[in-house]
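With one protein chain held back, the other chains of the complex are shown just where they sit.
For clarity, chains are labelled A and B in written order, and residue numbers in each chain start from 1.
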Amino acid sequence: MSETAATSSKLWDLANPTRFVALVDRFVPWLALLSAIVLAAGLGLAFAAPEDYQQGITVRIMYIHVPFAWLSMMCYSIMALSSLGTLVWRHPLADVSVKSAAPIGAVFTLLALATGSIWGKPMWGTWWVWDARLTSVFVLFLMYLGIIALTRALDDPGKSARAAAIVTLVGFINIPIIKFSVDWWNTLHQPASVIRLDGPTIHSSMLWPLLICAVGFSLVFFTLHLMAMRTEIWRRRVSAMRKIAAREAGR
Amino acid sequence: MLALFLRDLRLGIRAGGGALVGVLFFLAVVAVVPFGVGPDLNLLARIGPAILWIGALLASLLGLDRLFQDDREDGTLDLLILSESRHMLALTVLVKCLAHWVAAVLPLVIASPLLGLFMNMEPLGIAATSLTLLVGTPAIAFIGAVGAAVAVALPRGGLLVSVLVLPLAIPVLIFGVSAAYGAVNDPNPFLPPFLILCALTMFFLVLGPLAAAMALKAGAD
């Protein structure tokens, strides 16, 4: 999660959207290239990794399912941080960040749910069970959709920003619930095997491809997020210019 | 008429993500059921079609009260009524209902197979439920138009529309759910209730817009 902190501190220096856009313009192509390389390496290693003696080929879904699930929570954490930025520091980019991260987070959550279902069908014999982990991730998905609807409910971005920030922060309760649901409740979903106090229980031949995949997808996320923020800033500029045009028409 | 359909469709999709909110409500309603009845997969599979139908019914009632309200507030409704000699008002209402259905209810129907999976329903049951929803939900929109037209002049018509429409929508619910059950439970038939559902939709397709048009004309003030 150190990348999260790095990004948000960088955003903090960039109060000026114009400078932010200029920087994104310079950064994004390289970031996209880097994420493509890391992701290709990660997926390549994932296919080269040994098959699980119990799960067979289906274990390969793990290499994308786990990063999607992590990202769905990381994206929400970034949104929660940005919401703090909106409410506490009134940072002009914070609300842009929330608005543009929500659809990306929703897609990652949906992908996590979908890949999990595809994994669960042969393993558990059903597409879906209402266990604590799955349900809490589904709730996360609903919250993403709710925030998307809220940020788009009003034409004026300033008005919906604070409401969306408050909802995002309240919904943050769900993140620790998702993380610890496998420990607190007796669930069908397996317990954590990578991020544990006593070290990962997963074999290193699987751990490394998984970690590289996770980094790769995180880079994809940051690329998309920065691009979406830039688009949103542009969209707001267009809207502001059209308002000025309307004011000056017919004079 | 095509112009009206396209305009309403555009408004439904553009104005504040209305379609998204409907789907979201549908997802939320269906998602709370397992918390209420417990996560027993066999039970969920059995009540699945009913839950999907009730969820879709409630979600499709959501935006109904706005069907004519916005048009009334900005004066569009007056002009629609005045154009009666060119475009029969009942047809205008029908077109508005169809646009509402495509923008707000069709997404629910598309989302319903996914929710069927959550309910642990078998593929045949999911297909049957989605099909009955596709055929049955337009009837709810047509009945809803009557409620919306009656309540258009009321300041807080929203809840009233739901109260007026729900009892009338019960037959649709009954035949929709029994057709969906008929597809999976062997002794029960699928086709007869399904055909009755189709007939109900056709019936309300005529009756709903006619009654709504009368109510709108009477309610102009």
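Note that in this section a contact is a pair of C-beta atoms (placed from the backbone, for glycine too) under 8 Å apart; a residue touches a chain by one contact, two chains touch by 3 or more.
Just so it is clear, contacts and distances are computed from a predicted model.
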Which of "Heme ABC exporter ATP-binding protein CcmA", "Putative transcriptional regulatory protein pdtaR", "ATP synthase epsilon chain" or "Chemotaxis protein CheA" matches, in UniProt, the chain that is not displayed: "Heme ABC exporter ATP-binding protein CcmA"
From B:L41, B:I54 or B:I81, residue that would touch the chain that is not displayed: B:I81
Missing-partner contacts on subunit B, residue numbers: 2-4, 6-7, 10-11, 14-15, 70, 73-76, 78-79, 81-87, 220-221
Residues of subunit A in contact with the chain not shown: 155, 242-243, 245-250
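As a working rule, only the chains that are shown with their structure count from here on.
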Contacting residues of subunit B [partner subunit A, same complex]: 16-17, 20-21, 23-24, 27-28, 31, 34, 39, 41, 44, 117-118, 120
Footprint of subunit B on subunit A - complex, ascending: 117, 126-131, 135, 138-139, 142, 145-146, 148-149, 152-154
